[in-house]
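In this view, the complex is presented without one of its protein chains, the others remaining in place.
Take a look at chain A:
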């Protein structure tokens, strides 16, 4: 499915790495000492050696990978669905039953990981053999396929029939047990490669991904020139920022505390500092910061107008909401305004942000205003288990954001959802 042949100067991509992992798994399972318990299975009058019970397989997976029964059953089912294990009785259904049902390991010849093209001709021969053996009593979808193939490759049909008869004749000379096993193996292979309608195809893939084409010469040059990372002090403290962040916000993590989704305002993770900064001695700082955000993320066509507005409001000498930026940044910013672009205010914005972070925000955290806000904040009550959590209450729809009239300037409407239903 991937386009092109071998990649140039790059490395080949491994197709479907999970298949080779499954291979290794089934090889481990067949280990005579450490593997799954094998026994001989009696089917009517024949005895098939090296068979394993569904329950033994599940038990082995539980022991080997230290997983629970449901996961072991799921993993075992995947092995069967991919054709690495096949059921001896009723081989039409590729599923794992955790009971006495006997399974055998697929021969490497038919392993899915070989990724043979499973050509039409091979399928035709298989169906022809089956048709002859069952004297025309094929399953519906197989019968349909058989007729379709007969029409499509009618020119090669003689070859198909000849091959089918030859293979059947050769099979007759084998012991009954071997014949049965080979038939099961082949059937499983075709169930994987030509799943019946309604069954999911495990071989299905998304759109082809291209080969890796990294050129080697430029990469080596970059690596040679790469500066060594600067030695960082207190390296052992490095993971601590995550611990701090997660422990700070953990109690407010609704998925962890079992808080139900209300469809309305949840507990805000972001402390309501914005309102306070507006009330602080320097409200113009936040307004300036927001205007810079609008410039950076706004429409390209509005850049000149926005830059002009920001200059008039915040940067011009004597402006109504003049922001206090250091002289050097101010000089550079004003110089850049002659050729306005999206990022012309980045330096000034960063300066104001650091100012708010170091100055206004810490002051806010110590203020009475903040303490009052905390006292009022709604803490999610630990909800009792209700038998039918949502079916009793009639669910009302909330107005979609799309219904709100879009503002003429194209500003993002409805950002943080405070107090909305």
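Note that a contact is a pair of C-beta atoms (placed from the backbone, for glycine too) under 8 Å apart; a residue touches a chain by one contact, two chains touch by 3 or more; residues count from 1.
By our rule, contacts and distances are computed from a predicted model.
Chemist: Just by its UniProt name, which of "Guanine nucleotide-binding protein subunit beta-5", "IBH1-like N-terminal domain-containing protein", "AP-1 complex subunit gamma" or "Origin recognition complex subunit 2" is the chain not shown in this complex?
Modeler: The missing chain's protein name, per its UniProt entry, is "Guanine nucleotide-binding protein subunit beta-5".
Chemist: Identify the residue among A:343, A:358 or A:371 that touches the chain left out of the display.
Modeler: A:343
Chemist: Any idea which of A:71, A:122 or A:359 touches the chain not displayed?
Modeler: A:71
Chemist: Mind pulling the chain A residues that touch the left-out chain?
Modeler: Here the touching residues of chain A are 1-4, 8-10, 13-14, 17-18, 21-22, 25, 61, 64-65, 67-68, 70-72, 74-75, 78, 200, 204, 206-221, 223-224, 226, 228-229, 231-232, 235-236, 238-243, 245-250, 252-263, 266, 269, 293-294, 296-301, 342-343, 346, 349-350, 353, 382, 385, 395, 397-398, 400-404, 406, 410-417, 420.
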